[in-house]
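Note that this complex is displayed minus one protein chain, with the remaining chains in position.
Take a look at chain A:
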Amino acid sequence: MADDGRTFDAAATEAVLSGKAAERDLLRFLTCGSVDDGKSTLIGRVLYDSKLIFEDQLKTLERDSKARGNAGGALDLSLLVDGLQAEREQGITIDVAWRHFTTDRRKFIVADTPGHEQYTRNMATGASNADLAVLLVDARKGVLVQTRRHATIARLMGLRHVVVAINKMDLVGYDRATYEAIRDDFVAFAREIDLPEPVCIPVSALMGDNVVNRGDGMPWYDGPALLPFLEEVDVVQTSTQTPFRLPVQWVNRPNLDFRGYCGTLASGRVRPGDRIVVNPSGRETTVARVVDFNGDRAEAIAGESITLTLADEVDVARGDLLSPADARPQVADQMAAHIIWMGEDPMLPERSYLLKIGHTTVPAQITEIKYRLDVNTHSKLAAKHLDLNEVAFCNLSLARPVPFDPYEENRGTGGFILIDRTTHQTVGCGMISFGLRRASNIHWQALEVDKAARAHQKHQKPCVLWFTGLSGAGKSTVANLVEKRLMAMGHHSYLLDGDNVRHGLNRDLGFTAEDRVENVRRVAEVSSLFVDAGLIVLVSFISPFRAERRLAREKVAAGEFLEVFVDAPLEVCEQRDVKGLYKKARAGEIKNFTGIDSDYEPPEAPELHLRTDQAEPDELADQVIQALRARGLLRE
């Protein structure tokens, strides 16, 4: 990696290994800009002018430049940066690519992210680990909608340093007034969105001006060139100044004498003797030792992965957050946060997702979309759901309280990801603004007559029989027969029927995906109340989505929920068409009809699978009764 004139002798190498160069720190930055702003060319230029290109890479570059370069056969430096075959073929960058280079001052890791609006999620991903963003602007075009979008996302992701590289200055005759107009325009926008003061550098990635070297195109510019600036900028994490936070990642118990709590310090510093609190339990203790591979240490600081032992035998588990006793995190099960949606399927309020924050994973719902943020104009819009790459400010409700800090105060403890419970894809990320106190103000009223007492009075064990399946599969027919048998046996039951409930409790709901989720959520709540009342509840609902059926299952205790898949092929249901609905749906008179233009997700592991095209309803009802009996839910 030496430049042309230099060779490394033993002494120079020794310096690399043990001397000042080994003390180099690390700067992670993100580059963003649209396809034709010259982002790849800029990075290519940095590498090329810093003599960081190997001979074999240069040969490949020369060959590729002739074959498919966009520089008319001359070296196309952007080809140094392009990655996967798929994107080569499309001529665009489709994902985040990481580049590494090292100068005498610093090691750099560059997250190269694409500029199109549909890649907002990739930019957010790259930004989440970056210390700084380099935002490209085409000098001929000035500050565009997408420039504002990138600045907005950089702001959301909490980047404290933004460099605007005003590129292609060669194409505007290195004109000073053009540069200044763009700079002023951007600075004004940055103030509007509360972005830290940006540094604006006029560059030509193609010609090399102000990238690594000053060049002679712009003598009027007296600021630093890009790379020298990146080598100098002080991004030392303010995180050592923020209060101590250790998310407990793993409990290390190799033998009876050692019990260590492992994790990476999200912020602050910790020493033996520090008074600390385990969150969310709130138990206090003292740090006994700070340990690593080589033994005891006097101190650990933000960013280090270490192990602590504690003076007292307090209960600490993975997912807990250790903090100083006098600077605790918030603990809440409801919070407000910015969410960037990354899933192909839309985010639906009230749907249950998994939220991972630190080392805790909890079920969570978005209870309300306060507003959607238009990342292009920074305006606030109403929204009922979120599509891929959309950003919104939302209220969330978690299945249990978690410790956290506002993201603005601590990037290490204020961010979370959302995971789809069925596909396991990462479908969103969130930055917490503040905790909501609502839950702690509505206290649960403990009642003296409880579920067990009510069930005992009826001489039965309450449960939910959840019949799901396509319209016309025979849910209500079978459910009816089951309830008649239960009645004959002297049991107390209630049948919640999809159609009937929509005439009353749910008459304000339609058939969009959002409304279907809410429809099932309400019925899940009602069935859970009825179980609490000691009843055997039969629910006959299409309930097409797995996520909502899982939500219903989680509303009651383990063993109290039986999912009954009432199954018949779509053709059979459509042929039966008891209510004439399929005909209307096929004619386009009904929208969002399950099986026709809306999906049905069949259960993966139902307690009962009834094939109504292969058996008579009476036989199937008997099967249900037998299943209840086998589980000890019926009186003998």
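Rule of thumb we're sticking to: contacts are C-beta pairs under 8 Å (C-beta built on N, C-alpha and C of every residue); 3 or more make two chains touch, one makes a residue touch a chain; residues count from 1.
Here is the rule we use: contacts and distances are computed from a predicted model.
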* Which of the following names does UniProt give to the chain that is not shown: "Sulfate adenylyltransferase subunit 2", "Carbohydrate hydrolase", "Ferrous iron transport protein B" or "ABC transporter permease"? -> "Sulfate adenylyltransferase subunit 2"
* Structure fact -> Cross-chain touch to the chain not pictured, restricted to A:L144, A:A399 or A:I417, is A:I417
* To do: Consider the whole complex, including the chain that is not shown, and state which of A:T240, A:N376 or A:N592 touches that chain.
  => A:T240
* Structure fact -> Answer key for A:V46, A:L75 or A:V96 versus the chain not shown reads A:V96
* To do: Could you list which residues of chain A touch the chain missing from the display?
  => 1-2, 7-10, 12-14, 16-18, 22-26, 54-57, 82-86, 88, 94-100, 102, 106-107, 109, 121-122, 124-125, 128-129, 236-237, 240, 249-250, 252-255, 258, 260, 262-264, 291-293, 301, 303-305, 307, 318, 342, 354, 356-359, 411-412, 415-417, 419, 424-426, 429
